[in-house]
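Only one protein chain is missing; all other protein chains are in place.
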Amino acid sequence: MSVPDVVDPGPNWPLDEVVSALREARHRWRVSRQRPQDVGGRELPSPHAVAHIVEALCGALFPMRLGPPDLRQESEDYYVGHTLDAAMSALLHQVRLELRYAANYLRSGPDFEPGQPEAIVRAFAFALPAVRVLLDRDVEAAYRGDPAARSVDEVVLCYPGVMAIIHHRLAHLLHGLGVPLLARIVAELAHSRTGIDIHPGAQIGAGFFIDHGTGVVIGETAVIGERVRLYQAVTLGAKSFPCDAEGALHKGLPRHPIIEDEVVIYAGATLLGRITIGRASSIGGNVWLTHSVPPGSLVTQARSRQEALNLVAER
Amino acid sequence: MSVPDVVDPGPNWPLDEVVSALREARHRWRVSRQRPQDVGGRELPSPHAVAHIVEALCGALFPMRLGPPDLRQESEDYYVGHTLDAAMSALLHQVRLELRYAANYLRSGPDFEPGQPEAIVRAFAFALPAVRVLLDRDVEAAYRGDPAARSVDEVVLCYPGVMAIIHHRLAHLLHGLGVPLLARIVAELAHSRTGIDIHPGAQIGAGFFIDHGTGVVIGETAVIGERVRLYQAVTLGAKSFPCDAEGALHKGLPRHPIIEDEVVIYAGATLLGRITIGRASSIGGNVWLTHSVPPGSLVTQARSRQEALNLVAER
Amino acid sequence: MSVPDVVDPGPNWPLDEVVSALREARHRWRVSRQRPQDVGGRELPSPHAVAHIVEALCGALFPMRLGPPDLRQESEDYYVGHTLDAAMSALLHQVRLELRYAANYLRSGPDFEPGQPEAIVRAFAFALPAVRVLLDRDVEAAYRGDPAARSVDEVVLCYPGVMAIIHHRLAHLLHGLGVPLLARIVAELAHSRTGIDIHPGAQIGAGFFIDHGTGVVIGETAVIGERVRLYQAVTLGAKSFPCDAEGALHKGLPRHPIIEDEVVIYAGATLLGRITIGRASSIGGNVWLTHSVPPGSLVTQARSRQEALNLVAER
Amino acid sequence: MSVPDVVDPGPNWPLDEVVSALREARHRWRVSRQRPQDVGGRELPSPHAVAHIVEALCGALFPMRLGPPDLRQESEDYYVGHTLDAAMSALLHQVRLELRYAANYLRSGPDFEPGQPEAIVRAFAFALPAVRVLLDRDVEAAYRGDPAARSVDEVVLCYPGVMAIIHHRLAHLLHGLGVPLLARIVAELAHSRTGIDIHPGAQIGAGFFIDHGTGVVIGETAVIGERVRLYQAVTLGAKSFPCDAEGALHKGLPRHPIIEDEVVIYAGATLLGRITIGRASSIGGNVWLTHSVPPGSLVTQARSRQEALNLVAER
Amino acid sequence: MSVPDVVDPGPNWPLDEVVSALREARHRWRVSRQRPQDVGGRELPSPHAVAHIVEALCGALFPMRLGPPDLRQESEDYYVGHTLDAAMSALLHQVRLELRYAANYLRSGPDFEPGQPEAIVRAFAFALPAVRVLLDRDVEAAYRGDPAARSVDEVVLCYPGVMAIIHHRLAHLLHGLGVPLLARIVAELAHSRTGIDIHPGAQIGAGFFIDHGTGVVIGETAVIGERVRLYQAVTLGAKSFPCDAEGALHKGLPRHPIIEDEVVIYAGATLLGRITIGRASSIGGNVWLTHSVPPGSLVTQARSRQEALNLVAER
Partner (left out) sequence: MSVPDVVDPGPNWPLDEVVSALREARHRWRVSRQRPQDVGGRELPSPHAVAHIVEALCGALFPMRLGPPDLRQESEDYYVGHTLDAAMSALLHQVRLELRYAANYLRSGPDFEPGQPEAIVRAFAFALPAVRVLLDRDVEAAYRGDPAARSVDEVVLCYPGVMAIIHHRLAHLLHGLGVPLLARIVAELAHSRTGIDIHPGAQIGAGFFIDHGTGVVIGETAVIGERVRLYQAVTLGAKSFPCDAEGALHKGLPRHPIIEDEVVIYAGATLLGRITIGRASSIGGNVWLTHSVPPGSLVTQARSRQEALNLVAER
């Protein structure tokens, strides 16, 4: 027939073969990992669902700044109550998924009791007002720490360091309540959005501020005091190299730095191992530090290094 | 009754208590900051709304490349006109919010005149064609600067450095027109998406290109000439340490580098303070530089440093 | 009339003038680049469309972990088949756009044969099961490489390094099949989301893992063996400086490092040029390396450097 | 060039000509109706916005039945408060649009006072609890009136007659408060969804129920008592024919039926003119009635009519 | 302060009072109906969820015609399997809600057994292929019954009568499986969309077609044979008037017409009571019929009626 073929015939590819091969790949993987075959539903929490919960919590914590644009103060409580109720119901579902997953698939995963998911969510909800108080101090610190900031509101609205600490305080709470996977998902949301990577286990005191932030990494057992300030690309890591390649041994043991109150750490500094940075010390940019320093220290790279440049004019 | 309990009872948590505690936390914060209680609507611009405006502007500036996928050249003007009209109306609303906020809440915030928001938006709109011309030169520079780029279109479509400079030129325009909070929101959109953090106040000449880009930080008073090229993790920062901890004093004063025309700065270099990098200089990777260099300089880390490695074979 | 003016009159700006000036800017640019005026439709692939395709492929590759939250194992094949079919049809359209664009606008762009787009998509689809097998090994490596990881599922769900390698393996496949622009778009999606920037051309063996990841850059001709592990801010770059400013000459030539099996490279290390890092070597944090090292090397910064700090207590 | 033309060239139609001709058509219409040319923004309320407001009000009036599916009774008040607040703000905007439109364009449209829109919205909000009480009686009537109904909840959930009376009670309220265009938009929403067309001006007592409903029309000045029940395709209309073609003269005058308490009107009955149907009367299906009947009447079509059929077996 | 008040203060209405009054109204209603106060979650199925399920089922039954526009026959099974799986999971949740509701709130509602919801959904799924076969015969009948129809595909795509019978066959299935509320919701979806109101309990044989359809009402105990054709505004109702006002007594008893095979009923005809219309009869437009007629009858309104018009030329 002379009909012009105006409609695309498609790639005409052997879909069935690819589907079969993918099934076979999944099958082999499941066998190799001793996973059950072909039964059961979703076993894991959903990052997408967690993202919605965190967005709702941001609104509930700072309704006039991170809530809906047309909110009025007169109806803040209604917004907060309605939003929290939905968010806690959604969180409860995710908590159950994680606990069940841990019980079924993790060697270390304990069984869990009926009522435990509800207890976790209740404890989480009760802690939110204290989180808000802590965050107010962080916001204040961000405002004071950046000479370019013109108001605390601006800081809440658009500073990545503030976004990161909001996420961290929620993630740390979840981590402490026994749902580390949910905590990790929350942390990675902030990581993706801000380039700031804080392990949910890190303990961070009030009045914490990270400026710029891209590339910051803070490890699981780091302990940070009050009113600490960090700049971009600072690492508070474990000294896993070169002395020991068996990192697994360190797991759970304190292996990241302790940063005492009022320390400032400038961009690109790398602090490794269970060292202590004494109160009110300043660590200069790009410094590489693997030992403790006493309170009030000023640490910079040796001047010689700054002069160790090859400078050739008029190439 | 023997009804199976198929429906989830929910966490059964004392919502009212948490809502009350959060209200109390907001109240204390408002008292402490002398904010009004329980009256008034939204006081702040909306990052979400700004994101939509910027997306529309990207389309209006580069309709066939960043506009809707099915656009035809024949109808470009219709698309541009319709999109701009909606975007400028939306921008006007955000400008009003920022000006009103500044007048009400910032000590430094002046009152504003009737007609001022409209004047800002008009000036912004009139400047857009010149922005497009500048961006064409940036795109050209990106295409020439990266041997892997195969066309200028590819560069517009997917180079993060190009996305960052589009955002910056819009943010810088807003900054100069007296709406620094909107400018900052635009800058943070690019920062979140690309990892490139350029303060809206930075002055950047034509033909600017950042390759890879993650971790770049460019400060408020930086001045960058024409045809400058930067790589990832370059910092053009203020030398706030260790000589002076009162950063607030520096505010507004020139405190970031001046980069003259045709300078190239390689990955990880850190340039601090109001130094001048002379025309056509090259600054090597990871260099830490706090003093000016004359035109045509080649600056690398001292060779000795590169050799200062502990190398142990056959561990 | 005494009607209160409750409705906003808008900015009242000369829309027509701005539209005209933007048209004129586009016109001049097209003339300068010898582009056709005022005819034709979309010439370029759509990053937005590619993002949807990649999201679908993630689900088809890992249905129970990255697919829809309510999927059951019983219906995995249905989901995989339906999702793949739609994704391959959408990919076919994008492949056609790229091939046609290359033929029309790139000097180096060859004409393409009828049936070539379909052949590319078929080859891509057939390769997916092998990609899944490779990715299973990457996931396994991530799980073993991070002492904090509690399960392979957690790793798939939220590790940015895993997200980056999933994207890379798809991008590398497209790159090899002759659609480099689509490949680049896929790579930039991962870059924006994770801060990890891997050129689609890079060859990466099985069992690859990047921890934390922000700031990692891997160049086009890099060759990475099996079971290699990288940390954040590692650069595998070209040594384009200072000896040679004509980067364009290098295009296509091998110019990035070769990393042999089981190498570990710690955070912030910079490896430049066509050097070879011998099997099972460890490269320390912040190391700057521009020459090859034999198998089993341990490379760290000279101890002296670590001690080259100015330390001033009690400032 | 031998490139296969894989991408659609589009219809290649003279868009500019059609746009011009449409502009000319609008221009002529505006001239003919003495409307202003080329200035000003939206002059009219938005049916789309009104639809959202009504949907919110349905949820606020019956939170557990027409509100969000996961609502819990514990948080009803939060949901109601948050939803009402947003809905009333949105309604305020629509009320302003209507009042301004009436003042500018309707000969009969009076100027309006500052504060009048706010007063209308306040009055509307205050009336909502009484509307809920009335609707509870309507729902009860629907439940009792339909032997097939199994619960009052089912009736709220899916009876079109209930949906129609919810809309009507809201529309009637708006009509009485001086925003007849908004009222009409609400009425037409119900009409489109249910096929039941009730003019917002109609006065309807408590315990009203329409079964099936498609084709029911109730005119502007109809007055309906308590506990009245109607079936599908009932018309309570004006007797505008044949005696008088100048319908405009009747405007505002009572011209539709008065239906007293506890009347039942069966499907397809047509009642025209300012007649009175006495208390507890029953009007049979398809009856055509243009005169009043006393209380307790039973009106059916004459038996003769039912027998006036041509019946031919074995055709 | 002289700041122009550019931002709307809102209606400033006593939200709290209205929320309280609405709470009080709900409370009184719950007391009056002996409902529990302030505890528990959603008790009722969601029409919105049911609408999604039905839309999915339409696609699964007629994939190439009512499924996604870009579906290919090669992947029909994948689409059908994936769509059915999700739809049946969603249906299971709604079935549980209805059974639990019935057990808790309906006097007549029996307790239900564990496993009963799953059994209902399984039975429903198994019946779908037979439903498709039946619908093919309905579609064929529609195509043959309307001289204007050009193909069976057109009939599936846009005939409201076909849409109504698809919904009815699904609703009837649910009704028979013991979830009458879900069945009713499905029926009302069709009613709202097409103006055709068929009670889920009605028994309808194969090859059924309704043309135009607006205003058709078919009652709960109607029994319709094969190859029956109806036009708009036909009523198959109960003869509840005038002899008996206690409609509740009739509940469940056969009270609607029996229509034998191959009957045609023209627009506007009203058939009331448990009458039987014999095989292959034709009932004329607007006929009002309350007694049985033998097979092969032709029933029209008496000719006298058609002539009983007042005709006045030249008014």
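The letters A, B, C, D and E name the chains in turn, as written, and every chain counts its residues from 1.
Heads up, the rule we're going with is that a residue touches a chain if its C-beta (ideal position, glycine included) is under 8 Å from a C-beta of that chain, and two chains touch if they have at least 3 such contacts.
Keep in mind that this is a model prediction, so the values were computed, not measured.
K.L.:
Which of these, E:Ala25, E:Val54 or E:Leu71, touches the one chain of the complex that we don't see?
P.N.:
E:Leu71
K.L.:
Among E:Thr221, E:Thr270 or E:Thr300, single out the residue that touches the unshown chain.
P.N.:
E:Thr300
K.L.:
On subunit B, where is the contact patch with the chain that was removed from view?
P.N.:
Residues in contact with the chain left out: 68, 70, 72, 74-75, 77-83, 85-86, 89.
K.L.:
What does the interface between subunit E and the hidden chain look like in terms of residue numbers?
P.N.:
Contacting residues on subunit E, toward the hidden partner: 60-61, 63-65, 69-74, 76-77, 80-81, 84-85, 88-89, 92, 117-118, 121-122, 125-126, 128-129, 132-133, 136, 145-148, 150-154, 157-160, 193-195, 212, 214-215, 232-233, 242, 264, 266-268, 282, 284-286, 298, 300-301, 305-306, 308-315.
K.L.:
In the complete complex, the non-displayed chain touches which residues of subunit C?
P.N.:
These residues of subunit C touch the chain that is not shown: 10, 15, 19, 72, 74-75, 78.
What we mean here is this: only the chains that are shown with their structure count from here on.
K.L.:
Name whichever of A-B and B-D has more C-beta pairs touching across its two chains.
P.N.:
Counting C-beta pairs in contact for B-D and A-B gives the edge to A-B.
K.L.:
As a test of understanding: of all chains, whose mean C-alpha position lies farthest from that of subunit C?
P.N.:
The most remote chain is D.
K.L.:
Distance-wise, how many Å sit between the C-alpha centres of subunit B and subunit E, to the nearest whole number?
P.N.:
Once rounded, the distance between the two centres reads 56 Å.
K.L.:
For subunit A, write out the residues touching at least two other chains, lowest number first.
P.N.:
Subunit A, residues with two or more chain partners: 10, 15, 19, 70, 72, 74-75, 77-78, 80-81, 85, 89, 195, 214-215, 233, 242, 282, 298, 300-301, 305, 315.
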